[in-house]
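Excluded from the complex is one protein chain; the other protein chains are retained at their positions.
Moving on, here comes chain A:
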Amino acid sequence: MTFTALLIKEMRLRMRRERTIWLIVAYILLLGLLGWLNVSVSSAGANNSGNWGNIGLGLYSLLLIVQLFLILFITPAFTSTAINGEKERQTFDLLLCSNLSSTALITGKWLAGLINALLLIAASIPIFSLVFFFGGVSPIQALEALLIFVLTAMLAASLGIFCSTLVARPAISTALSYVLLLLWLGLPVLLAIIVPQSTHSTMASPDIPVYLNWHPVMALLSTYNYGGIIGNNATMFGPFIMPIWQVYCIFSSMAILFFIALSLWLVKPQGWNRLKQRLHKNHSLNEKHETKASVTA
């Protein structure tokens, strides 16, 4: 009950801001424009060769990657000031005075930001449907991509919430969430470039290095194996062999739970202090334990 009240208020505030509408308009325009350019350029060639399926696949790849980066970089903005913004507006105390639990507060704020991101994804579906004019992509593949988008949005939203509970100043928490995102996206790619390929895989089976398994671009490409970049598009995950996008989904779900759990802990009054105290207690307990052990020894 308290949760829905918070969600309704959040959605009201968001939807009344003009920038929400303009963002959706700009988002659709950008995707549409890029898609149109891609089709108009490649259809000139296709008229000669007659391979319309390739145009569909090319358009689909372009839209996927563009949408992925838009989602990745827009979603944190929806949530990265959710908690410390309330503190700065001096309304946080009032929330604490109410029956609102920290779980309801975090999940309500998270869901409100996520709904905003999902709205963008939903608005882009008509543009994606253009791909089906040309063919080349199965509905199951499109659904897998959609799942990855939703999970990525959830992950980015939970990262934003986490930063907003960690840092007091909204500007810094926003910057922090983008830095973390860039590290997550960029480090594996950097590693892949620096570490010589030959040490990891033989020429016969171009396996993807482990650190690229949890990467949204790889996950997206693995849903339809575009251009055979990813070999057999499956990877070893412990004893299992599964497509990269499934590995990505598992890791992302864990990361989402991790960030939400940390935020839940941090949002409670003096979360930091209690965390320190607990660590200190554990530490001193361990020390006691050790001294006891040494005495008996």
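Here, contacts are C-beta pairs under 8 Å (C-beta built on N, C-alpha and C of every residue); 3 or more make two chains touch, one makes a residue touch a chain; residues count from 1.
Here, contacts and distances are computed from a predicted model.
Asker: Absent chain per UniProt: "Phosphate transport system permease protein PstA", "Alkylhydroperoxidase", "Lysophospholipase L1-like esterase" or "ABC transporter"?
Answerer: Matching "Phosphate transport system permease protein PstA", "Alkylhydroperoxidase", "Lysophospholipase L1-like esterase" or "ABC transporter" to the record, the invisible chain is "ABC transporter".
Asker: Of A:L6, A:L114 or A:I127, which residue touches the hidden chain?
Answerer: The missing chain is touched by A:L6.
Asker: Which one touches the absent chain: A:L100, A:I115 or A:L130?
Answerer: A:L100
Asker: Need a quick check: the contact residues on chain A for the chain that isn't drawn.
Answerer: Chain A touches the missing chain through residues 1-2, 4-6, 8-9, 12-13, 16-17, 89-91, 93-100, 269.
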